[in-house]
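The complex appears here without one of its protein chains, the remainder shown in place.
Showing chain A:
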Amino acid sequence: MTPEINLTRDPAHIRHGSNIGQPLTRTDGVLKVTGKARYAADNHPPGMLYAVIATSCIARGRVKSLDVAAAKRHPGVVDVMTHSHKPELAEDPDAKGNPFAFRMELLQSDEVRYANQAIAVVIAETLEAATEGAALLSPRFQVEIARVGLDAGEPYAPPVVGIGNPAEVVHGDIDAGLAAASKLTDATYETPAQYHNAMEPHAIVAVWDGDKLYIDTPSQGMAIAQGRLAGLLGIPPGNIHINSPFLGGGFGSKGLVSGPQVLGIMAAKLVGRPVKLVLRRSQMYGPVGHRPPTRQRLRIGTNDDGTLTALDHHARITTSSFDDFYEPAADASHTLYASPAIRTAHEAVRVDTGTPLFMRAPGEATGSIALESAMDEAAFACGIDPLEFRLTNYAEVEPTTGKPFSSKALRQCYAKGAERFGWARRPLQPRQMRDENGFLVGWGMGTATFPALMFQGNARAVIRADGRGVMESGAHDMGQGAWTALTQISADSLGLELDQMTFRAGTSDLPDAGIAGGSAHTATVGAAIHNAGAAVIARLAELATSDERSPLFGAGNAGVIARAGRLHRRDDDARSESYADILARAGLAEIEASGTGAADPAAQSQYAMHSHGVVFAEVKVDPELGQIRATRLVGAFAAGRIINPLMVQSQLRGGMIWGISFALHEEAVIDRRSGRILNANLAEYHVPVNADVPPMDVITVDEHDPHVNALGIKGVGEIGITGSAGAVANAVWHATGIRVRRFPIRIEEVVMGLAG
């Protein structure tokens, strides 16, 4: 049980803690396991047609011809949408209205920018007819040589990285720091292209009614999607109704509306009937964002005592030939370790892929595996235990800005995680441990971090005549448990038990909840809910305390507290009145209030805000065959207030599993000549299966953060992948003495380094 803590300053009518902090199982769990949860592609409005995208098999060039006639002759095919036959758009899909408006391929020309790009859409009475129609198009191409990989072209300095971060950050004198070092670690790491493989592929069911548009589609940001679609389609955002109650995973790929989703809408417009469009698994590898490959050079200078003199992190990344998203890989070095000199810099190479975009911990994940590997190498060079080395260089303030942290319980994470793992018994030298069967055993660690962000979101709170409450916010449940966690916050914010209230989310007709991204959704929408609840309770309190017939009369606004559907006098708990009675006497059917959640710029300018954690990993390696198996992971995280420990555990575990995947499994294999991805399927694009996932211990360390937001939430969605990948990689080195710097760690690099 979490004790009642009154985190709010004013008006102090609500207390969080009776529902917040409870390990509630998912409120939508039964719907999901019984198949009653309706995902976008489950919808089937009357008269619906099926659309199937035909994709390019070349990575660069032009579509010379499409056999539209053959496709149209195929029984069941209704129409074929091509660049010369499509509804007109109100806006050029290549226009850059704002930094979030990424260019998309909406058949605006015959140009091919990457393999798997849409070149036509076949619309038919059945999925099968549309599929065959797409095959019958038999496209012919004018092919240009594809640019593939990190060395495909001349690198250049990107204008910004991530969303508006400077491409280069310099703190202190890096050259002096490197020159002053008694030991220098200089190592280069490569990470591969990774592609989104949410269980649910992008899907849309689009229905037009005049100039009103109704769409079922998974979205991590419905209001942003409304805005983009309104611009493209030339209709007001309010005419666009998005229904997105459940996502079968988002991971950033559904943060912004993607080209294929818009093609579904255009197809419905073209044929004047409802249309469903679902991406095939292989079609996920291109138009919905990906994690680009990186090559990262780390130079870490240290004194004899292991203190850093310089940390230089340089990242080369790829981006698409036609747009600008730059994975901020080196930014991972901004916040973690104290050093008198830190420099992070990026350079980019344009290649013929879809535009890379947000993929769980974009920048942090790629940067973390390189930084944590390099720190491991530097610790060994100094002859210092990797944990001790990190404690030696513990950042008491954010190194690159000098700001104090709003909270930082990383020391406690290190201590608790190390104790649970048994880290103290780790030999410094590699290849010292074997298990009872002769397998090499290695232990590695990595620090985890992710910024505690907030976007803007809104909520509306209602208390009805019967005393029940309703909380509404167009929030997004990607599977992370928003339905559940936000219900818990809503109940506490309304001073109600869970069964006394209804939480509504998942549609754009509700107040704009911003984007479910940046690990900020619970913080953002939670704050909005908190404020909406506080406001409606304040109105209720005003009604009661100013009414002489109420037992609360005269208590004053600060003198009552909401609990289980009643307001109580703060100074005399026995004097109380139910919400229903207050409203009845006032003759009101309901009262409502709205609330907004957003970052506090004053706090942000004063404090550095980050979640922190550490992951310890054990791997075993076959001493002759090189087969690697992660056998144990311990993670300890401090991420502010934990709303629902079960959901948080799931988020952290999921992230840690992705860390294993990053270190050992996941990679898009791209043909260097054609630019085609050769393993665009779940059989050959390897993510861990259950048998690859070891026992995992996830510890959450209590952390009270009074600065991040009213509820003290810092976010847990992405941090789990950081730290973990490096921990696994470092454990492989510790087991074998072989330092693999190209990820995922391939068996040949291990097996050829092991004596036969």
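Here is the rule we go by: a contact is a pair of C-beta atoms (placed from the backbone, for glycine too) under 8 Å apart; a residue touches a chain by one contact, two chains touch by 3 or more; residues count from 1.
To be clear about the criterion, contacts and distances are computed from a predicted model.
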Query raised in the report: One chain isn't displayed here; going by UniProt, is it "Molybdopterin dehydrogenase", "Protein CcmA, bactofilin family", "ABC transporter permease" or "(2Fe-2S)-binding protein"?
Result: "Molybdopterin dehydrogenase"
Query raised in the report: Quick one: which of A:129, A:146, A:308 or A:365 touches the chain that's been left out?
Result: A:129
Query - Residue in contact with the excluded chain [from A:620, A:714 or A:734] - result: A:620
Query raised in the report: Touching the left-out chain: which of A:261, A:447, A:674 or A:722?
Result: A:674
Report summary line: Logged for chain A, residues touching the omitted partner chain are 57-58, 76, 126, 128-129, 131-132, 135, 435-437, 439, 620, 622, 624-627, 629, 664-665, 669-674, 676, 678-679, 683-684, 686, 688-692, 746-748, 751-752, 756
